[in-house]
Every structure is written in structure tokens, then in C-alpha cells.
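This is the structure I want to talk about, given as C-alpha cells.
The other protein chains are all here in position, but one chain of the complex has been omitted.
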Amino acid sequence: MQLRPIAALGALILAAGLAAPSGPAAAAGDTIVFGSPVSLTGSLTKEGHLTQEGYELWKNYVNAHGGIKVGGKTYNVDIKYYDDESKNDTSAQLAERLIDQDHVNFLLGPYGSGTSFTVAQIAERKKIPMVEGNGAAEKIFNQGFKYTFGVLSPARRYLEGILQMTKAQKPPAQTVGITAASDAFSQEVAQGAAAWANANGMKVVYNNKYPDTATDVSSIISALKATNPDVILNAGHLQDALLVQKGLKEQNVMAKAYGYSVGPDTPDFASSLGKDANDVFGGAQWSDAVKYKGAPGFYQTAQEYAKAIDAAYHHRADYHNAESTAACLAFQYAIQKAGSLDTEKVRDALAKLDVTTFYGIIKFDSRGINLYKPMVVNQIQNGRLTTVWPALTADGKPKYPAPPWGQR
Amino acid sequence: MHLFAQDLVNGILAGGILAVVALGFSLVWGIMNIINLAHGAFLMLGAYLTYQLFASFHVDPFLSLPISFVVLFALGYLIQTYLINWVARAPILTIFLLTFGLSLLMVNIALIVWTGDQRGVTTAYSGANFTIADVTVPWTKLFTLLAALAITGIMQLWLTRSKTGRAIRATSMDIGAAQLSGVRVAHIYAIVYGLGAGLAGVAGTLISLSYAVNPGMGDPFLIKAFVVCVLGGLGSVEGALIGGLVYGIVEAFATQLDFTIGTQHISGSGLQDAIALVVLLIVLIVRPTGIMGKATA
Partner (left out) sequence: MTTTAVLRRIGLGGITGSPIAIAVALALMVVLLAVPFGHNGYLEIVFRNILMYAAMAYGWNLIGGYTGYVSFGQVAFFGAGAYCSAVLSAHGIDNLFADVALACVVNALFAIVVGLPVLRLKGHYFAIATLGIALALSDIVANLDALGASSGLAVHHVDEAHFYVYYYAMWLVALATILGTYFIARSKLGFAFVAIRENEEAAAVLGIDATRYKITAWAISAMMAGAAGAVFAPANGFLDPSIAFSVDSNVFPIVMAILGGAGTVAGPFIGALILAGANELLQRYFIKIHTLFFGAMIVIVVLILPRGLVWLFGLKGGARTWLKSLTAYKA
């Protein structure tokens, strides 16, 4: 037996497999197909799964309630996923595959700013509208892209609410110390917070960054501690939020408030840290305490939505869930308004969209980002996430200043 | 002055963990000439084992140190005997590739078993600390450092005094001569690889006390292990310790660099990896086989 024919056969199978389309063809009959590259493995697996849950919840709701009506015809929806391995460079290939191979009608965003930026490039080139709920870096929206829309408030707003809240306390907080991971999103969050503090009479006494791959942040915390800020802010991701919170306790750093851009809102934060997670603030795009009355066609209030997430996935609704679902809703209302699946018409309808949902107002500025929805501030109180700011939507009062370590 | 002392302490505490991470990696590389890309995955498994024992049976992380060691040792021993040994005489790069594949396998099995959730080992004493002369020292990290020193000491004694230890060192010096004097090389190699995995498991247990446990957690530590073991000198036990401490201290002090050239803000903490790596390059150029390495390669 010769091995060369085997090698040739293997090559043929490979080639055939690559060229074959996978999954259902787009709008085949009565289905609208969305595509999304999300992080199912790699460092952002957790956030990627929350994103996918948000998409799936919407899909199941719509299909169970008769689908989307488009110009007299009803369509079911389907969503095609691929795993971007939490890497910025794989999402491009996946987006191309979704568009050219799987012929999806529209794109739903990946998780993260770097990946969203990459996919936005493809959406633009292919003229396929994308709505994303998980890439908050404003850089994405400053490129003049016409086909990318973000339902979330931009990165610079993430920690503003916490500063507003601490400044409204008596006596008001005066100094801020900021630590931030070095990725694009976290840097924008940190710059936004510092800019707000400077513009509103608070003093930034420490502002520094650490690499995304940091395994130890104790020296940054020592330097931060030496400046003795009233408010300590961290702009990063779940993994480093945990590292920083442990480090703050280890060095007995006492501040009046501790705030994170990402972390406290995810159940893992409290489950990993136990009591040490108490009294920490988190900036959030949404919480289940917000009091919007949404348009019909989906769960109309945050509370109904939270109940549905709990029933389907057995955990508390997280803002990553909500913002992902909101991205789907933007499509739902825009498609209905356009009365067509034509990408240009849907794009134009998205640009003009102005709708209130369980998540808040969805409306895009000329760059495609949603500046019309405020952020909220949550605090972990006795292990439970409580919305404490802005006062209108709050379901509890902020606990401020934080008690010493060990008494939480 | 106080920040200087605090940074020194931070650096030493962080360096102790890095020393344990690098120790097993350095032994496998120095003695068997295998660049073990699965080291980070072994570390991750050790951390998960600790987490699971803590979450399900309330086993204190320090008590699970020997369990991590034994379980990971067994895993490493089996992998060497049944997989790596199969291609032991193939080019070194082939084995390098094999460990890469094994690492992907283990990380993704962990992802299936434990999902991508971030897990933490937070004990009752976690975060407890004491202060001497304005320098704050967390108890867990201090005990972690002591454990690291003890492990290094035990390894050094075992390698120089025990019969197996001497056989290992003989094998690394001259494999032919060792074989002639009755050393079973395959068995020795399996023990060394098992030791490497076991030490990675121990490191994982220690790391789980301060770092979030997740399937990909081994990667940043693997890269640091590379640097630390070369910094100290390959295959050298005391080299791993010194390399770890140097790395930890350099990183700690690098963090406080902060100045501006023109419009470019230079942040030492953002550049802490780069600074540590430049130090590595300088050490290698001055001493091409590491701080504790032998004079010739």
C-alpha cells in the first residue's frame, strides 16, 4: 500500500470540507439568520457565554411568539455562532465565514472592543449591518463606519456614575485613584473617569495601568495606597478585578468607596470573594432594577426580563445578558420598521431607530453609538447586587463610606 | 523610603511563587531537554484540584499541597511513560510540539469540566495581614513564600542526597554512562517529568490563593517560567529560586517608574513585563547561561 494516495485523498476531503456551506442558507424560506462570532473559549469565555445567553433568550422568545413580521410575512429567527477564542485576530475570518459561507442576513456583535472593531471593518466592507452590545470603546465609532451600531453607553461613561454618586455623599469624596488594564476598552474607561473627575472638582491622585497579563498587582496597590484616595477605581476585566480586590485587602487599603468597571455585576465576583466582595460598586449598562416600560414585542420591563433569564439559565440577569438582548431588539424593531430584509433598508431604519425597551432607550447618534441611555451603579450589599444610583432607578441606598476590612 | 521597602517585600513575595512555577519547568528542560509547553496546564489542574477540594470538602489550600503534588506527579509520570517516551528519540522539536498538543487538550478538558467561570479560593484568613515599620505583609503570601523556600530546599536535598536524585543528576550529565551503570533511563525520565508536573501542581495550589482560577490561567505563568528559569540557569534548583526573586523584585520596582518624554507618558507598571525582559536580555548578554548557570553551555 502506498501512502501518497492517502495523502492526496486527505487533501481532497479537506478542500471539499472548506468549500461546503454549513448550516441553513440565509432567509431560506421563513428564517432570518443572524451570525455572531463570540468568545466560547479563551480568557473571555465567561463574558462570551453571557452574551450568547442574551442572544438565545431573544431568539427563543421571538420564535415562541410567532416570529418577526416583515411586510406581511412572518419569519422565524436563527443565530449562527462561531468561537473567536477571545482573540482579536480570529474574528475577522469568522465574520467573513458567516457572511460569505453561511450567508447570514445580519451580524450580532462579538464580546469585547478589540473583536468588535475587527468585525466592524468586515461589516463595513461587506455592507452588512451589525448591532453590537459588547464593544464600548468609542474608537470603534470614530472611524466613520456606516454599518455598525452599538446599543451600549460608551466606555468613558462606565465609572462616571460611581464618581457622581460619591461626590453626592456627605461629606463628598474628593480624591480618586485609578488602576486600569492596558487594553483599549479599559484605557478609555480610565481616561473617561479621570476626565470627569478633573472637570467636576475631584482630584486624581493616582492613575496608572498594568499589563493585561499581570499575575501580581501588589506594587501598583502599594503605590495607590501611598496616595490615600477617597475613591479607588479599577478599569479592567473580571479576572483582574478579582486580583485587585484581593490585593486591596491584603495590603489593608482603606478607601471610602471601591468601584469596578467590570466585575461586581458578574455572579463570579461575589462567589469567588465571599464577604470580601461586599460594599463594592460596579458601573453597569443595566440592572434589573431599572424602571423602563418597553415597547411591545418582547419582555417590557427589566423585572420580567430578569425572571426569564433566571428561568432559562438559573442565575441573576447580568448586564452583559441585557445589552446583548438589546442588540437583537434593535434589529427586531428596525426590521419591522423597514418592512424588508434588505440590508440597506434595515441599516437606514437602524440609523433612525428610537425605541424604549426593558433595557432603556435604543437610539444611535450619527456615529452609531447609543448616547441616550444612562449607566447605573450597583453595589454588592450582603452578597446581593443592589442598584444604588441614579436615585430614580435605585432599589437601595448606597452604603458609604465602606466599613473597614473584616467588618463587611 | 517606606514605598521602597514595601516594593522589596512585594517583589520577594511574588518572586517566591514564580520560583516554584519555574522550578519544575527548569528541571524538565535542564535534565530531559524538553521544553514543556504543558507546564501551564499542569499548573491550572493543580489550581482546580485545590479549588474543588476547598469548595466541596473545605480542605485548606495549604493542606491540599501534597495532594496536588501526588496527583499531578502521577499524571506526569503516565504522560511521559505512555506518550512522550514513544517519540523520545525523535528530534527535540517533535516533543515540543507534542507538549503543545497536550496543553491544548488539558486546557479544553478543563473548560468542559469546570466551564469558563472564574473561581476563587477565599479562605477565612485570606487577606489577613500584619504591619512592621509601615510595611504591610499578607499572611497567605508569607506562608506561600515559606512553602516555596521549603519546596526548593527539599528538592535540592533530594537531588543531591537520595539515590534516585543522584541517578537523575547522573543521567543529565551523561546519559550513556548512567545507562552503563544500571540506571533505567526511561524510569528516571518519567520521574523527572512527573516531578515537573507535580511542582507545577503545587505552584497552582499556591497561586489559587491570590489569582482567579480559570482554564487559561496557566499561560501568563508559563511565559514567566520561561524567563525565570533561564534567568537563573537551566536545570538549577537554586537558580530557579534566584531567578524568581530577581524577576519579582525587578517587576515590583519597575512599577514605580513614572515619567513623561514629550507627550509620551512612560508608565513603569504598564511596561513591567518589558522591563523584566530587558533585564533578562542584559543578563544573558553578560552571562550567556544565566546567573547560576555553568560557565559553558
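Letters are used for the chains, namely A and B, taken in the order the chains are written, and counting of residues starts over at 1 for each.
By definition in this document, contacts are C-beta pairs under 8 Å (C-beta built on N, C-alpha and C of every residue); 3 or more make two chains touch, one makes a residue touch a chain.
These numbers come from a predicted model, not from an experiment.
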item	value
Touching the absent chain when the full complex is considered, from B:V21, B:L49 or B:L98	B:L98
Omitted-chain contact residue, chosen from A:N63, A:Q101 or A:N252	A:Q101
Among A:Y55, A:Y81 or A:Y206, residue touching the chain not depicted	A:Y81
Options B:A5, B:I35 or B:A170, residue touching the unrepresented chain	B:I35
Hidden partner interface residues of chain A, rising order	1-4, 6-7, 10-11, 14-15, 17-19, 22, 40-41, 81-83, 85, 87-90, 92-94, 96-97, 99-101, 114, 117-118, 121, 125-127, 137, 139, 143, 182-184, 187-188, 211-212
Hidden partner interface residues of chain B, rising order	29, 35, 83, 85-91, 93-94, 96-98, 100-105, 107-109, 112, 185-186, 189, 219, 223, 226-227, 230, 234, 263-267, 270-271, 273-274, 277-278, 280-281, 284-285, 288-290, 297
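As a convention for this text, only the chains that are shown with their structure count from here on.
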item	value
Between chain B and chain A, distance of the C-alpha-averaged centres to the nearest whole Å	34
Touching residues on chain A, where the partner in the complex is chain B	41-43, 45-46, 48-49, 182, 208-211, 213-216, 218-220, 222-223, 226, 238-239, 242-243, 246-247, 249-252, 266, 268, 271-274, 276, 405
List of chain B residues in touch with chain A within their complex	2-3, 6-7, 10-11, 13-14, 17, 108, 111, 115-120, 122, 126-127, 129, 131, 136, 138, 140-141, 207, 210-212, 214-216, 219-221, 223-224, 248, 251-253, 255-256, 258, 267, 269-270, 272-273
